[in-house]
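Only a single protein chain was left out; the remaining protein chains are all shown in position.
The chains carry the letters A, B and C, assigned in the order they are written, with residues numbered from 1 in each.
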Amino acid sequence: MHETSQEATALADLPVSQTPEVDFVRIRIAGDSGDGIQLTGSRLAESAARFGNDIATFPDFPADIRAPSGTIYGVSAYSLNIGETEVLTFGDVSDALVALNPAALKKYIGELKIGGLLIIDSSSFTERALEKAGYAADPRADGTLSDFRLLPIDITELTTAALRESGVSTKDAKRCKNMWTLGLIHWLFEREIDGVESWLKDKFANKPEIAEANLLALRAGHMYGEVAELPAEISRYHIAPAPLRSGEYRTINGNEAMAYGLYAGATLADLDAFYGSYPITPASPLLHTFAKLKELGALSFQAEDEIAAIGSAIGASYAGHLGITGSSGPGIALKTEALGLAVATELPLIVVNVQRGGPSTGLPTKTEQSDLFQAVFGRNGDTPIPVIAASHPGDCFDVAVEAVKIATKHMTPIFILSDGYIANAAAPWRLPDLGEGDYAPFPVTKATDPDGFLPFKHDPETLARPWAVPGTPGLMHRIGGLEREEGRGNISYDGDNHQRMTEIRAAKLDAIARDLPPQTVDSGGTSGKLALVGWGSSWGPIRVATRRAILKGKPVSHVHLRHIWPLPPNLKALLEGFDEIVVPEMNNGQLATLLRAELGRPVPGVSCVKGRPFLVREITDIINDVIGG
Amino acid sequence: MHETSQEATALADLPVSQTPEVDFVRIRIAGDSGDGIQLTGSRLAESAARFGNDIATFPDFPADIRAPSGTIYGVSAYSLNIGETEVLTFGDVSDALVALNPAALKKYIGELKIGGLLIIDSSSFTERALEKAGYAADPRADGTLSDFRLLPIDITELTTAALRESGVSTKDAKRCKNMWTLGLIHWLFEREIDGVESWLKDKFANKPEIAEANLLALRAGHMYGEVAELPAEISRYHIAPAPLRSGEYRTINGNEAMAYGLYAGATLADLDAFYGSYPITPASPLLHTFAKLKELGALSFQAEDEIAAIGSAIGASYAGHLGITGSSGPGIALKTEALGLAVATELPLIVVNVQRGGPSTGLPTKTEQSDLFQAVFGRNGDTPIPVIAASHPGDCFDVAVEAVKIATKHMTPIFILSDGYIANAAAPWRLPDLGEGDYAPFPVTKATDPDGFLPFKHDPETLARPWAVPGTPGLMHRIGGLEREEGRGNISYDGDNHQRMTEIRAAKLDAIARDLPPQTVDSGGTSGKLALVGWGSSWGPIRVATRRAILKGKPVSHVHLRHIWPLPPNLKALLEGFDEIVVPEMNNGQLATLLRAELGRPVPGVSCVKGRPFLVREITDIINDVIGG
Amino acid sequence: MTKLTVKDFASDLDVRWCPGCGDYAVLKALQKTLADGGSTLEDTLVVSGIGCSSRLPYYMATYGFHSIHGRAPTLATGAKLANPDLDVWVVTGDGDGLSIGGNHLLHVLRRNVDLQVVLFNNQIYGLTKGQFSPTSKQGTKSPSSPGGSVETGLNPCVYALGAGGQFVARCIDTQAKVLQPVLEAAQAFKGTGFVEVLQNCVIYNDGIFDGLKDKKTGPDHTLHVEHGKPMVFGVNRDKGLRVAKSGFGLEVVTLGDGLKEEDLLVHDEKNVHLAQALAALGENDGEPVVIGVLYRHGKHEFVEGARHGLPKTPLSRDEKLNRLNATLRTAETWRVE
Partner (left out) sequence: MTKLTVKDFASDLDVRWCPGCGDYAVLKALQKTLADGGSTLEDTLVVSGIGCSSRLPYYMATYGFHSIHGRAPTLATGAKLANPDLDVWVVTGDGDGLSIGGNHLLHVLRRNVDLQVVLFNNQIYGLTKGQFSPTSKQGTKSPSSPGGSVETGLNPCVYALGAGGQFVARCIDTQAKVLQPVLEAAQAFKGTGFVEVLQNCVIYNDGIFDGLKDKKTGPDHTLHVEHGKPMVFGVNRDKGLRVAKSGFGLEVVTLGDGLKEEDLLVHDEKNVHLAQALAALGENDGEPVVIGVLYRHGKHEFVEGARHGLPKTPLSRDEKLNRLNATLRTAETWRVE
C-alpha cells in the first residue's frame, strides 16, 4: 500500500510556478446551459492535456435540467487552468473570460482579474437579453468593462455566416457557435485543432452534416484569430508543456476513475464486482460507468432506493462478489441501518460517498466535504467502519484499489469519500500499469474446508473472519444482525460475548491501522511552524498555496490525509513536529473535531462551505495569518 | 430550566447506606417466562415503594415472545433493591433469590451472595426439568447449594392445595403460584398484602373467580410464612421507610415517564402533541402510552416504517402540532435523512431514542448507551442537533419537558436519549406540580402577522425562525430541503448564503448552550482528585459508588451530564478542578471521545457493553484504580 | 372575499422546468382547478418529494413543502392528521412515488387519507438526467441501462388499485379538458384521490405519449371513461369495449355490422375488478389507454377515524394538565409526609 501513495507524490515532481503571470492561464467559458459550454470546456481541457500541459478544471452548471435561457441561474460555466507548472486548482480569478451572453458576463465578471481578457458574443447582447440578465444599462457602453481588455465579437453571426453555404438550418448553425468559440480559443492558446476535428468526426459519425457544420465552425473560429485584425493588446498565450512524468496519459474525472479503480481492485482481488446503486447527483455517473463494464464481467443493478442498493450489495458480497454501493449524503443516510448489518456480519463492502452540499437536499450540484462525521460516526451502536478519502480525480482510482484491499483483507465494509468537485473535474492521468507494482494482484482466499470451519473465528492478525460463500459444500452457516457468538456465530445474548465481540470489531480497525503506510508530508519539511492538515479534494488548493509559501521561504508544510479512520498511527508524532496545525476543510470543522479528539492538542479549523473548492488565496491567508504575510 | 435539574438533586437528600447489610435488601425472583415473574416483581416493587422504601428494579426477560419452558434462555427475572437509604441500582449481587425452576437457579445462582437466602420451588425440580436446565445431578443433593441458606418449598403443590376448594381448574390453580410466592415474600419483608389484594380485585374485576383464586394463593403464601415452622436461620427483613422528600408518589418506568413528560411539555407550550412511530423494542411502550392519551388530545400514529413515522411528525410540526417520533438505534438510523430535513426547515421536533445493544439488530432486549455518536454526529452535511439524556425513570419526565422547551424556543429538532434499562425499570416518583414552579407554562407564539413576515428570518438571540402554520392567512410560504435564502427562504444556490446559513445552524446550538443551566456536581466537591463523568442511565451505579467512596473520605466526585450536545459552557472550567476525569459508559468510549474533542485534555473511558447496567463494584474499581483502594 | 384567479395561485418564483416540459400544463391545470373551485391560498398545502415534478410547490402561492425523495405522503399524512381542515396535495413522480416512495404510496392509499396524490409519470428520472424508472418500458436505453432496461414497467393505476386505492384516475398532461375535472373530483373525494398524469419529458423521454396526444389519431388510442357511460372511443367513435366471453377480460370491438353503442360495456366506477382491467389496457396493440376516473369508492377515510376519540372541543391548557394529573394517578399513589 505504501507504493500507491507514491503516485500522488510523483506529481510532486512538477515545478511550482514562480511566475504565475506566464506559467499558467486560467480561462473561463460561460454561457447559457443550452450553449454547449461543458462540451467546449472539456474539449479545450483535452487539447491542453494532450499538448502536455498540466490542467485543472471546474465545471459549474445549474441544478436545473434546462434552466430558462438568458437567466443568471441558467448560466453554465467551465473553468480551466492550463499550465506548464503544476496547477491543481482552477484558479481564484480568471485571466480570460469568454461570456456568450449578458447573464454569463454578469455572473462571472467579478472573478475576472483586472486587465484580463474579456471576449463577449456581441450578437447576444440584445435589449431583452440584457434585461433578463438584470442589466439596467448596456455594460459595454457605461464603462463597467473598462478595467478589462474587451474583445467583442459577433460570434453568432460569424458562425452562421461561416455555415451559410453548408446547407444546415439557421437553428442548427447557431448551435455551432460553441465550436466557433473553441476554434478561436485554440488559436489564442497556440493550439492546433486537429484533435478536436477527429473527435467531432467520431462523435457525429452517424450525422455527417452536423459533423461538417461543426468542423466548419471550428475552423472558422480558429481562422478568425489568424486573419482578423485583432487589437494589439490581444496577445496569444504561450504555455509550454509541463515536465510531466513519462508515460501514457488521458484525462479522467473522479467518478470515472473511481468506477475503474473499483473494478480494477475487484479484479486484482480475483473477485467479480457488483455495483448496486440508486441514481443521485453527483454519484450517478458511477452507476453509468459500471453499466458499461458489463462486458468486462461487472454486474450493475439500479435498485429501487438506496436501502435496496446496499442490501443488494451485501447480498452479492455474501454470495461471493465484491459488493459495492455508491451514493451521496442523503442517500448514504438511508444506508446507515444496513451498514450496521455489514459490520455485524463482517462482510467486505465498499461504500462510496460522492459528497455534495448539505444538510438535507442542500446544494445537490455543489461540492462539500461535510459527510465526514456521517462516515466515521453515523451509525447506531459501536459500529466501526474504516474511512478513506480521495484527493484528486486520478487518486480516486488508487483509493478505490486500496479500499478493496482493506475490505477483503479484514472482512469489513469501508467508506470511500469523494466529492462533487473531483467527481466532475477532469485532470490528466497517467495510465496505471495494471497487474504490476502498485497494482499487483492481492487474490482473496475464500473458505472451502469444512474441517474446523467456524464462521466467526477471527484471524489473530487481520481480525478477518472466513468468507464462506453459499454454494460451498459443508460450510453452511447462518449469519445475521443479532449478536453472534464468537467462533460458531450462533445468536448469542450473552453479555461477556457481546463485550468481546465489541472489542473484536474495534480491534479490526486497530489491525487496519497497523497495516497503514506511515503518514508522510505532502509538501514541505517534517517539522516547522505550521502544518496545514487537509483531506479529500482540498488537496489541490492547499498544495498550491503551501508550495508557493515554501518558495517564499515560509516554514509551512502540507500534510494530507488519505486515511481518515483509522488515522495513521504515526500522525500524532509527525504533527508534533509542528508548532501549530490548522485544518482547512469544506465543512464546518469535522476533521478538526476528529483530530482534536485523537491528537489531544488544539486543532483550529478553517471552514469554507460555499459550494466550491477553496481558493488558493484563502489558503494563503491562513498561512499568512499564522506565520505572517 | 435550572430548577428542573433540582429534581434530581432533591433525591440527593436520601442518605447513603453506611451499613449495606441492614439498609437494603436485593432480591431476585426468577422463573419461566410463563410464570408471571414480571408481574410478581412489579407488585413487590409497588408494595415496597408504597411502604416508603427507596427501590430500584431491573426486569430482565428473554428476547423470545414465549421461549420454550424450562430452558435457560427462557428464564425471566425481576431484580429489586429495597432500601431505607438511597438504592438506585438493583444490586451487584442479591441477598435473596427465589428460583421457581431449575433453569432459573442455574442462571442466577452465581449472583447470589454467599450466605444469601435461596428459596426454590421444589415441585419444579423434576428430572426432566433438571436436565433441560443442564444439571447433570440434582443441585440440592450434591452440595452445590451449601453456601446458601436454602429454603425449599413445594410452592406449586402448596398453591394447588390452597385452591383445591375454590373450584378453579388445576391449570388455573398452578398459574397462581406467583401470587403465592408474592405472599410469602411480603411476609419476608414484613409487608401487608392489602395493596396487592385491592390491585388484584381491580385487575380481575371482570373475572371474579380468577380474582378469588389469586387472592387465595396470595393469602396462603403470606400465611405460610406466619405459620410454617421455618428454620431459625430464615429471618425476616426489616427495612424501614426511607426519608423521602414529602409529596405524592407513584412508581413509574422511563417509557411511561417519557410519554407523559412529552405530553406535559407540549401542553405547557400550548401545543397539541403528535406522536408518530413504528414499533420497536424497547421503544414501543412510548407508542402504547401515547395511544392511551387520545382523550387528552394527543394524536398518535403507527406508521408503516420509521421514515414514515418521522415524516408524519415533521408534517404535523409544520401544521402546528408538536411533532414527536421515537424509536431505537436501527430505527433512528432510518430517520437520519429526514432529520436533515427537520434541521434544514428549522421545525421543532422531538426524537426519542430508547437505546439498545448494537450494532445492527444487536441485542434488542438488552440495554446499552451506544447511540451517542449517532445522535450527535450521525447525519450528512453540517447538521447540528441538540442532544439531551435522561438518567433515571423519573428524570425522563423532566428531560422530556426540557426538550420541548428547547425545540420550541429555538425551532429545532432535538434528540432525547433514554435506554432499555431505565425504559423498563420502575422507580418511585414524586408526582410533579404541573403548571407551577419547574413546570410553569412556556407558551409558544406562532406567527400571524403578514407585515414584514420572513419565514427564514432568525431571532438574534434564540436563532429561531418564525413558526408560520398552514391555515394562517397571509403567511403562505414554501419550505424544503434545498438550501434556503436567509430571510425570504426561497431556494438559493448562492455560496455566501450557504456559508451564512451553515453558520446560523451552528449558532443555534451556541444559543442553546448560552441558555443551559451551569453544569453542577452530582455528588462530591467541585474539585478533587477524580471526577467520574457520566451520562444517561449510568447515573445510578456511578452515584452509589461515588457516594460510598466519599463516605470513605475519597476525593472523588460525580459529574453527570444531561446536556450532551451542546455541552454546558462551564463544563470545561468545572472539570479543571479535577486532576483526573474518567468516563464510565455502556459503550465503547463515545462520550469520552466527544469530551476529548471538546475539553482538550485526556479523557479515559471505561466501557461496559454487557447488556446490563454497570455494577456498583465496577465503578468502585475505577475509583480505587485511580485513587487507590 | 373575492374569488381568486389562476394567477393568484402562482408564486412569484420563475418556473424553472425545461421549455416544453409537460409539467407546465399540469401546474396550470392545478392552479385553475383550485381557482375555479374557490380554494383559498392559506388552506391549501402542496407537499412534494424530489424530482423535476416535485419542484411544483415552489410555483404555488399556497403553503408548500418540498420534502425529501419519496416521503411526501408521510409528511402530508402528518399535516392532515394535525389539521384536517387543510386541503392537502401530494405531488410526486414515477421515481419519487413508485421507486423510492412505493411503500408510502401503498400505505397512504391503503389508509385512504383524505388528500390528493398527483403522480407525474414521464417514465423516466428527469432530475437525475434520464435513468430508466420503474414505469419505463422494458428495453428503455438510458445512462444506467445502455443495453436497454430489463424490468417490466409498473402500471401506476394497477398498483394503486392493488394497494387498496379508493379513487384511481389517469390523465394526460396537456388535456386540460380531462385533467381538470379529474383533479376536481379527486379533491372532492373523501379519501386519497390518486391521479396518474402521463407527462412528457422533452429532454429524456420525448414523445412517448405523442401517439395518445395526437390531435388527429390520439382518439384511436385513448378511451375516456365516465361513470354510467358506454365505453366508446376512436377518431370516428366507432370502437368500444366489451367484456370477454369468459368474463374477467376486455375486448376491443368495432361498432357497425349490427353492433351498437348500447351493446358496449358501460363504465361502473365502483367495480374494482373492472377498474383493474381498464387500468391494464394499452399494453397491447389496438388497446386504448384508458383515461378518466377508473375507480371511485368512498369507504373508510382514515383521518376521521384516526381522530375519533379526541376531545370534541379542544382542551384548554388547564384541562389538559388536570387530565394528565388524573392519568398519572390511575396508578397507585401514596404520600410521604
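By our rule, a contact is a pair of C-beta atoms (placed from the backbone, for glycine too) under 8 Å apart; a residue touches a chain by one contact, two chains touch by 3 or more.
Quick caveat: nothing in here was measured; it's all calculated off a predicted structure.
Engineer: Pick out which of C:Gly164, C:Pro181 or C:Pro230 touches the chain that's been left out of the picture.
Structural biologist: Hidden-chain contact among the options goes to C:Gly164.
Engineer: With the missing chain put back, one of B:Pro68, B:Gly115, B:Pro473 or B:Pro602 would touch it. Which one?
Structural biologist: B:Pro68
Engineer: For the chain that's not shown, point to the residue among A:Phe148, A:Phe189, A:Tyr224 or A:Phe301 touching it.
Structural biologist: A:Phe301
Engineer: List every residue of chain A that touches the chain not included in the displayed model.
Structural biologist: Contact residues on chain A toward the absent chain are 46, 49-50, 52, 195, 199, 241, 244-252, 260, 263-264, 267-268, 270, 272, 274, 276, 292-297, 299, 301, 303-305, 307-321, 323, 337-338, 340-341, 345, 430-431, 434-435, 441, 443, 469-482, 490-491.
Engineer: To test your reading of the contact rule: which positions on chain C touch the chain that is missing from view?
Structural biologist: For chain C, the residues touching the absent chain are 99-103, 106-107, 110-112, 134, 138, 147, 150-152, 154-155, 158-164, 243-244, 246-249, 265, 268, 271-274, 276-277, 280, 299-300, 302, 305-306, 308-309.
Engineer: So that we can see where the missing chain sits, which residues of chain B does it touch?
Structural biologist: 64-69, 71, 73, 278-281, 284-285, 287-288, 291-292, 294, 300, 302, 304-306, 330, 360-361
Note that only the chains that are shown with their structure count from here on.
Engineer: Which of the two pairs, A-C or B-C, is linked by more C-beta contacts?
Structural biologist: Between the chain pairs A-C and B-C, B-C carries more contacts.
Engineer: Take the average of all CA coordinates in chain A, do the same for chain B, and state the distance between these two points in whole angstrom.
Structural biologist: Roughly 46 Å, centre to centre.
Engineer: Starting from the mean Cα coordinates of chain A and chain C, work out the distance between those two points in Å.
Structural biologist: Those two chain centres are 40 Å apart.
Engineer: Averaging only over C-alpha atoms, locate the centres of chain B and chain C and give their separation in whole Å.
Structural biologist: 44
Engineer: Can you list every residue of chain C that touches 2 or more other chains, as numbers and ranges?
Structural biologist: Those would be 50, 66, 68.
Engineer: Could you list the positions in chain B whose residues touch two or more of the other chains?
Structural biologist: 337, 340-341, 345, 480-482
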